[in-house]
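I'd like to ask you about the structure that follows.
A single protein chain has been removed from this complex, and every other one stays in its place.
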């Protein structure tokens, strides 16, 4: 469904990767590997259409994502390094606005429920400013529960989460894949995601022994 | 050396922990555990003196840290959730300024070397703005190499780091402990820190099954 | 027409020469600025080149 | 058709354009020197004294060409910006940034000479009149473009942001040109127009045209010289640059 | 689509109400600049009446310029901007929502205050109403045009000054027609021409500025 053809990306005056090709079918998970600075975030943002590749093409359902932009965005959830939540709004407000922007408004009750499921019971109506690091991350991840886009692009989703939350998020990801969703994720932690088809992709071999 | 007596902390209208007592001798490492929002960050910031505890006392070499503040700060390195580096300065500048503030100025050559050791070769003079998440984290952790304070307080130091860097940092921590340093750290990742004396401290038992 | 008359420009000397002068000044300086920039660039490229060849050795 | 396209893309590559630019630069420098010399001679010794304005009108021979070019260069920049945004060619952005300083200089000259002409003619250096204001805005647009490009480190972002700014500002050009028609202003109306011939004496007109052509050739020369610097700067890591004679010695 | 527009609008208004600073700083600034003149000059009504249009418009321009820098930068820093870019709605709708919120927060209070402050300048009721109308049409145009500059300079070194440098030239026409209309009405000439021009600028900027802004945001968010 997602096809990447001959992708090349450069930042500053450095080429991060080139000639990258892969496809991702429904029910598949792509696990990106690579050392710090190897270009994982750059690749993910490129796949979302936030960065224009210096060469190559990304296709969604056979068509270039620049042409079917709106459809592609409707099918996509991207969670990046930044949480994208507003410090002055509380969890429920943050979640509901995120869902409206994603094109699938949810009711207040549904928002409360999603936040409760992701482990924020009792913190739903605190302004995000006072939440702990992991709690903020949970607010931004709650979108994954609230509505189901087909393609999830998750950039180190497990940072700041405690073990129970990592476990829970993994089960959510597994379930999504089992239901025919697609997931691209990267993480430096050991995780067990072996349900459905897992593909691995390694970026930046040469520099791997960097430290 | 570090003694904590009957410490109690409250945030908002909620009490996070109370009656907390422990001591930490040279050559010991304290590993804090706890689910998201259990108060690990709060405890660490309290130990640094950034937050005033609502009750209890923290002693450094037998005296309350509020009395020997300057000495205590000289012996302390705190790395928090925020990297504390300036986006417009490059790695070398960031590191050197951090060291001057810590009271142990280092030469430019030493800064380059520390950054190289922590795996930033070729990125030392890029503005932090363009670095990847893990590279930023490395810049802020380079202080640990550049000078040796006796007490390190590290709040999730491994986030955003790749495996090689986690490995390297663990060896740095082990070595510090072996040389009679003290470390307090928290992380949600599995790490092997068994050299010297490792103490464990669990915060927020009751809520552990939160998710 | 005498030289003095020519330079007087019928009483408009300040205006006419002010205009032509500024024009000549700017259009005269610009080529030199560009040349300076070119020299800087060439020096820089040459330095990078030297660095690269030395690095390979 | 496709053949011609390929041809174009060949010239759109910096490596092939670099030597071509040198040739263009040589020729246009030569043409500029000759035309400006002839134009200057004509403007002081051939063109007759104006019956109304006396000798002061001779400012026209720098004012009008500079004003024309200030607008024309902006239009060319806008053209390259569109090409750059649509076809994503590298050369077009380089052309845009190579043209900007020259455009800014001509805009400044138009303002300066206009002010020096306005003082004797209208009795004031400056009025907030539509044409003068819009020309001043043009100068700010050029400066803004240059500053914006200077502030962005990433060249690709600089190119695209600059192109967008140029396109946003392009509304200003028709405003400059038609301002004398749309508002009643102090400034002269169009005295050279294609349809109705010219209201000026033909010798004056010819002088102005020769000067304008000279300025035009000068702009091309400057743009080519500058684009060569920019190409070198941006392509410094490529092999073809490292094989150039000028960087090897 | 309208849902998303409304959501962004409400979000920004809520945030502004929670923070409040943004509303007050611009308003406060406008009030101070405008009130300073009569205090400084003393009560010669003739002069005051003459300079009033210029003072009001320059103050309005400066005030809206000041508020611009933060229009997108907070969203940029906390990652909300990239989420907006990835929303399956046309970006210019969201931009329009943000700009509208921005105008409601910084522009509208200023428009409302203007007639009150105008009394200090001994402006006639007609002149006051013309002032009100010009501000009502002009300040949204300023916000819309300013948004382009704010988007282009997002995250740049030298952000603040760059915004002014890029945006001021584009805003000068608004200033000229705005002040011109009030002047024309004070001096008894017809103000209709100026008002039409202002309206035209407003319409054009509603149509094109959000498009340019969203293109600029896309470039800056890379």
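Remarks
Residue numbering begins at 1 within each chain, and the chains themselves are lettered A, B, C, D and E in the order written.
Please note the rule applied: a contact is a pair of C-beta atoms (placed from the backbone, for glycine too) under 8 Å apart; a residue touches a chain by one contact, two chains touch by 3 or more.
Everything quoted here is computed from the prediction, not taken from an experiment.
Taking every chain of the complex into account, the chain not shown here touches B, E.
From the set E:7, E:148 or E:162, the residue in touch with the chain omitted from the display is E:162, counting the whole complex. Checked against the full complex, the one of B:25, B:88, B:108 or B:175 touching the unshown chain is B:88. Contact with the omitted chain, checked across B:43, B:98 or B:166, is made by B:98. The hidden chain makes contact, of the residues E:10, E:62, E:136 or E:172, with E:62. If you put the missing chain back, the residues of chain B touching it would be 45, 48-52, 70-74, 76, 78, 80-89, 93, 96-98, 100-103, 105, 127. What chain E contributes to its contact with the hidden chain is residues 18-22, 24-25, 28-29, 32-33, 36-37, 39-42, 47, 51, 54-55, 58, 62, 66, 77, 157-162, 164.
By definition in this document, only the chains that are shown with their structure count from here on.
The pair with more inter-chain C-beta contacts, choosing from A-E and D-E, is A-E. Mean C-alpha positions place chain C and chain D at a centre distance of 16 Å. Between the CA-based centres of chain A and chain C the separation comes to 54 Å, rounded to the whole angstrom. Chain contacts: chain E has residues 157, 222 touching two or more partner chains. Contact with two or more other chains is made by residues 130 of chain B.
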